[in-house]
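Left out: one protein chain. Kept in place: all the others.
Which chain is which? They are A, B and C, in the order written, and residues in each are numbered from 1.
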């Protein structure tokens, strides 16, 4: 690990340089600033191959420029017929052999890295999380701990966490650029990958496989907290009482509405496995509503009133009785106070 | 474009002439016009994409509509613009380059065109009939099998019909190149364009059947309740991915190889040198075609095939850089020591070299599987393939059009406008797509209807959109050039560029029988060989004699129309079984036309020697 | 060419064809025999690991017979057909291999 960290510093400098050149990417989203093992392995490979490619492009450009400078038609030489050369064995050998060598330089680390990132020999003794992609949200179930949650994936730092990806409908792809490359969630089989975050933080995740109209709105977060905080989060989540009475009157009414309007038919609170809609156990701690919207009461009310407008094609729209604005506001109050744990995105240093 | 003779005949006769034609030169015109129109439509869709992405969280188009646009942009550009235009070029040029009077199967040639056109029309009819396909040009199941409405059905039938046309074209050109070469035209004397078309046709022959099957399975799943890709019935969507890419990867070489041929011709002509390393170029072409069939899973690195499969396909993919590199360096060395004329055709070729090198090298970066976990389905990939497709295929098409325009239409495109087109397009192109490499790695996935504010993606997207407007401007200048050239009165000699290959040895545009007497080929660059020996024309290989020509026929048009009608029937019978009538009527028309074709002898006719002599000045 | 040589040539060709026809009959007999062996093995319920490779080999040989004897791929003038058939077979092989090995559950 230490060796990697040393290299990581150097890489960090290099990628910062790249970022300056490219006009910056968003921290916690860009693949240029790796904050996790997978992203670092990929970036190493990207840099090696980029270096080779820049060399190739330079060679081509040098010859190209010389050609353009030296051999354009000159005044007074319009009728000059150049020598009709057939070829040149030596040259041809050179430009066959050198690319082969260059490719070997890329191929070896490629194969190593590919096997490295697919290594699941230690999966048994680690945290395993089942990840399910749905149109258009993500579900996470920590099978050892019987914790169910959606949209925000809590993980401990400096630990390999194994994800078993599957889809409940069409193909999705799980991508948290700053932590790791992507892996598809297929409907008929499970894929395993691991992620490991170096530092605490809230990292943006995106769906990377076209999955319908709201494909671009299927964002999620990976919230990396220290292992101690993670333990506490797990405890808190395990001890959730789904029936707990909210404190304010409005929220209490909201809770009733939530149950009467059959919201609970699709959503779940507590550790029962989610069915059609996201698990809302820690909704109050979320960073975003529906993955992409601002997390405030107004937005939630708007969402409840007209989800299709905010996230076209989602499966909530039209599947519950029409709500008045007042009802929506009460439900929002109820949802916002669902904060079972002290470990929140803030613990990881929000966004 | 139209010769004086056709004008006299009146417009109806002119149209009839084109609808029934089996002359490869006219079919070339048809392909170019139809492909060109589809290019404009695809370009318009690209502009809509870029306008939508001009700023974060834009709502210029709706989410569902965006998916339709992006699907149709990809599908239209690949199947209905780039490929048909390439078919147009090969129809216009290959028979002339090998010294043939015609293609092997003139009837099939015409059928191929009409199938493509009707397939394309069917696909685009979806816009007006409840929505276009919206599952991406790759139509991954189960998104495609569950997509509501009829969009994907139009995709399936449109591509099935036009794909059949393409397959015919492929077989036709294979046989043409093998059987119809002029005396003396050995394989190793064939111009490189002809060689690349030969290899391309082989790729078509072996790649398209996989697509055909894939489309059938998709059709069965969507329309007839089968379960190939339905996990609840035990189906598996990965099968579609394999079938699509077994076709899809060779497809990208089907697009690029012909333009490699074009650049070889253009560069050697305007550098006034023979192609450097001809043998190596042929060898590299064949090798690219061969390797092209073993790498398709590089589009599937993140599917979960496992590290062993990923590594094998990664290394196989990288291997393609070697033959492609051979080509790049051979072109550079062709130019080296030459006497280079820089006109429009040459500008596009010179623009191609660095652009394609960048696109190819990013391809090799993509091939590094563990790195592709980051690139995949991000704008990095979008940047890669536009660098090779636009920077390769579209540049190549422009180069070819400027180069062969006089041969096809007897007029030279305006040089000033040509250069303006190039610079607008070239600058716009790099503005649009270079920045997308970074956008991808900065976390912007592809096929995103909106990107969010505050994610550092705004500037890049804005620049990209501005660039697209430059490309549009360039395209419009080109259109102006085409129109103003075609209304101008102008006469061009047979050989305006001091050409090297056979097509330049006959008048522009050529007579409908191409060669009065088949030429005797005495080396590579046959016309150049004659020129170096002080002759201006080819030596004939045969005495003047009767020329056998095929008859025109309306049947290809009728057959394709039949399939077109049946296509609608298939699409709508899901809703209402009475649409099966359309299936029966359509198939009846098509099969009827086939029946007529097979029982009616079609022996063609002869142009008599005396008439040929009369024509001679 | 005189009438005479023409007809001897014709006779020679006829004879040659007869010879060939005989070969084709033998081929046919072999094909039938192979088929019977294949079916017989399956009916006899032999071990799976043992039968499947043999079945495949028998099928491939039969196809070879069809191509080379019945479809005359052994005759000259079939270089290009052979090339394309083998090309098709290689792609076919890769396709089948992938779809059996790389589509998993």
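As a convention for this text, a contact is a pair of C-beta atoms (placed from the backbone, for glycine too) under 8 Å apart; a residue touches a chain by one contact, two chains touch by 3 or more.
Methods note: contacts and distances are computed from a predicted model.
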| note | Record lookup, UniProt, unshown chain, options "NADH-quinone oxidoreductase subunit K", "Cytochrome (Ubi)quinol oxidase subunit III", "ABC transporter permease" or "4Fe-4S dicluster domain-containing protein" -> protein name "Cytochrome (Ubi)quinol oxidase subunit III"
| task | Tell me the shown chains the invisible chain touches, ordered by label. | result | B, C
| field | Residue among B:84, B:209 or B:307 touching the omitted chain | value | B:209
| query | For chain C, which residues touch the unseen chain? | reply | 6, 13-14, 17, 21, 24-25, 28, 31-32, 35, 38-39, 42-43, 48, 51-52, 55-56, 58-59, 62-63, 66-67, 70-71, 77-78, 80-81, 84-85, 87-89, 91-93, 95-96, 98-100, 103, 105
| field | Footprint left on chain B by the chain that the document does not show | value | 104-105, 167, 171-172, 174-175, 178-180, 205-210, 212-214, 216-217, 220-221, 224-228, 230, 233-236, 239, 242-243, 246, 546, 595, 598-599, 601, 603, 605-606
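Note that only the chains that are shown with their structure count from here on.
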| request: Could you work out which chain's C-alpha centre is the most distant one from the centre of chain A? | output: C
| Distance-to-centre winner among chains (Cα means, whole assembly as reference) | B
| task | Would you kindly tell me how far, in whole Å, the mean C-alpha position of chain B lies from that of chain A? | result | 36
| remark: The distance between the C-alpha centres of chain A and chain C, rounded to whole Å, is 54
| note | Among chain A residues, those touching two or more other chains are 188-189
| remark: Going by residue number, chain C touches two or more other chains at 104-105
| Within the complex, which stretch of chain B touches chain C? | 174, 178, 202, 205-206, 210, 236, 238-239, 242, 246, 293-294, 297, 305, 309
| note | chain A residues touching chain B in their complex are 22-26, 29-32, 38-39, 41-43, 45-46, 49-50, 53, 56-57, 60-61, 63-64, 66-68, 71-73, 77, 80-88, 91-92, 95-96, 99-100, 103, 106-107, 109-111, 113-118, 169-171, 173, 175, 177-178, 180-184, 186-189, 191, 204, 206-217, 219, 292, 312-313
| message | For the complex, give me every residue of chain C touching chain B. | response | 80, 84, 87-88, 90-91, 94-95, 98-99, 102-105
